[in-house]
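Selected chains only, in their assembly positions.
Per-chain numbering from 1; labels A and B assigned in written order.
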Amino acid sequence: METTLNFTINNLWMMVSIALVFIMHLGFSALEVGLARSKNAINILFKNFMIVAIGLITYTICGFNLMYPGEFNGVFGFAGWGLSLPEGGLSAAYADGYTYWTDFLFQGMFAATAATIVSGAVAERIKLNSFLIFSLVYVGIIYPIVGSWKWGGGFLDQMGFYDFAGSTLVHSVGGWAAVVAVILLGPRLGKYLSNGTIQPIEGHNIPLAALGVFLLWFGWFGFNGGSVLSADAGLVSLVLVTTSLAAASGIIAAFITSYLKFKTYDITMAFNGSLAGLVGITAGADLMSPMDAIIIGFIAGVIIVFAIGIIDRLKLDDPVGAIGVHLVCGIFGTLAVGIWGDKGVFSTGSFAQLGTQAYGVMVIGITCLTSSFIILFTIKKTIGLRVSEKEEVEGLDIHEHGMNAYEGINVNDND
Amino acid sequence: METTLNFTINNLWMMVSIALVFIMHLGFSALEVGLARSKNAINILFKNFMIVAIGLITYTICGFNLMYPGEFNGVFGFAGWGLSLPEGGLSAAYADGYTYWTDFLFQGMFAATAATIVSGAVAERIKLNSFLIFSLVYVGIIYPIVGSWKWGGGFLDQMGFYDFAGSTLVHSVGGWAAVVAVILLGPRLGKYLSNGTIQPIEGHNIPLAALGVFLLWFGWFGFNGGSVLSADAGLVSLVLVTTSLAAASGIIAAFITSYLKFKTYDITMAFNGSLAGLVGITAGADLMSPMDAIIIGFIAGVIIVFAIGIIDRLKLDDPVGAIGVHLVCGIFGTLAVGIWGDKGVFSTGSFAQLGTQAYGVMVIGITCLTSSFIILFTIKKTIGLRVSEKEEVEGLDIHEHGMNAYEGINVNDND
């Protein structure tokens, strides 16, 4: 009976976390829409909304069973198609902390996130159907296979690679594909002028972007908090503290860094600072002390300001800063596990964990770069990746969706 | 002590669900405002905001005790005016899973939903005070009496009618009144031209509508998840899975159907697809397997695309598609209990449950049509239902509220 009660409590926290992770999809949508031009708002919303559906359905069909193939310690496993009622019936404990259904849905909500990260980077010029096909394959097959290497018990897990809630397994997996997609797509028209000037293209709705950032942080309480996979009072509450302090510290670092660099109070840098801190803490949120979290968040907040500048100078046109936030800070966060906290150099005096973390980052990076290149290059050579110049100039909303996002409100962003 | 702990856990989940159902009112508001014209935005917000207050206060005064009259198996019962401290004191178990207060508030949050559904259908032309009077009577009296027939243990419950979280008791109850209101009000000026053309009137803020849909889905975790009335790990997590998969499947079905029909990626159809799936699964979310949920969601997603077209050709002007989503899919979802899942034809081989479901739909349909007609017709013949032509053309915001929703932003939607 006590076991049952404990199980019910754990499962309850996981269910709350499911709802919180779900609402991150609204957070991503709002952030991306807000930072893009109004002529492409519906297109971005459409992509982000479809991804939730595609993510959940592909995860039902094969993703969950690719990611958690059961007994497994290698590179590829598959537990069969579809969901099946677990032995022991509906309410059976699938693990200490949750039912089969809870586990599926929590992981399913994560799955769509990887494609959503890509969505931001490719906004304002990718063809809708090409993006949806990419998402289908990347979320349905690549994401869960890579995930199985650690969370499914595969070879990276056997080696001791650590990634608590997915700095690498979620954020970098999205980030690597974003790099490939941005290169294959090319920059938005008018972004990099022939005289070498970089033309900023400003977002059309900063309050909406702010709402997105707040909701992402809100959802991260479930993203990281739920990744404890139980309601353990000490561990979950520590995770909420490290998560929040890393975000807060990231904001302050990005605020200071961007002020020193640009002499202005750049709100998008403050937003990116919080997300940088959140992505940075995600790999080790359960291992860090509050002070570690503040340090990690602060460094991530400094990194992001420089990363976004460098990515822009490399002519990688990423409208929402997704590569900086999710890839660069995702890598940093994964390495941070080898530096701070219980497993880090400062505690153990050994660089072994850091080496393993770097190895994991590299293996997953190569896999994601390769696989996303194959998928996207195939799409590019067949149905094409990019909309026509006319569509891009006039806006994807009116061409792909036959609608304006703000009918009756006077807008002027066709340049 | 174990009993107490179990009770506390169950009650906790119900309280989380209360918050989630509450936020659906923001979801409805945002969706309706986004799909209407900016000149009526404040009016819609005002209606939706007042409804929450009216719903909670009338539910306190009489609604709760009309809906749950205690020992009761018939058509009408009443446990008296107001709330009263239950025997056993503040923390007494009112039921296995929750206190008296929790039950009241969870049900109270549901109550206002029925009127909110009507709000969407009558938007942009109904008089504010007329709508508020209608809401007062419909939410305060009709909704709880009809609800008592099933959830209060009344005659439909005795017959075996099943409606887990309210495909009929909430969504159709709102939907039937929406039909009556739309007929008595007539269409918005300029919607159906004399030459037979149907003129689409587009929403002014699609990102806001998207936010509304995401929040409705988010809230549905509490709407359906809380309707288990306990934190039972297996059952609640299954309900979250069936709810999410029906929504995802509805999106994909509406996407495909509307693309085949219109050759465009219509985002409002994708929105409606998710809501159709959610309404469709609501009556049987606890009875279905994941595969059943996907099938039900998919059919609902197909139905909604055709339903919206047919309703429009019938010249029922429903700005947000409320009749299609809440009435048509509410009926479908209620009948689905007799087709799929533990009680359905495919499991039992018997059409008995389906017949009972159809009977319940019919009885409640007739009751709601009749009662909403009496209320709305009386209002129409006394203080009137519809604003003047001048008000409608110039916008309800400036006439009824003396304000613009977007002061200082150039809008142009007076046609």
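The definition used in the following text is that a contact is a pair of C-beta atoms (placed from the backbone, for glycine too) under 8 Å apart; a residue touches a chain by one contact, two chains touch by 3 or more.
None of the values given here were measured: they were computed from a predicted structure.
Chemist: Assuming the 2 chains shown are copies of one sequence, what number of copies does the full assembly in this structure comprise?
Modeler: So the full homo-oligomer, as given in this file, consists of 3 copies.
Basically, only the chains that are shown with their structure count from here on.
Chemist: Using mean CA coordinates as chain centres, what's the chain A-chain B distance in Å?
Modeler: Spacing between the chain centres: roughly 33 Å.
Chemist: Which positions of chain B touch chain A when the two form their complex?
Modeler: Interface residues on chain B, with respect to chain A: 2, 5-6, 9, 12-13, 16, 20, 37-38, 202-207, 210-211, 213-215, 217-218, 221-222, 225, 231-238, 240-241, 244-245, 247-249, 251-252, 255, 264-267, 270-271, 274, 289-291, 294, 406, 409-413.
Chemist: Can you list the residues on chain A that touch chain B in the complex?
Modeler: So the residues of chain A in touch with chain B come to 1-2, 5, 7-9, 11-12, 14-16, 18-19, 22-23, 25-26, 29-30, 33, 41-42, 45-46, 49-50, 52-54, 56-57, 60, 82-83, 85, 89-92, 98-102, 104-105, 108, 128, 205, 208, 211, 400-410.
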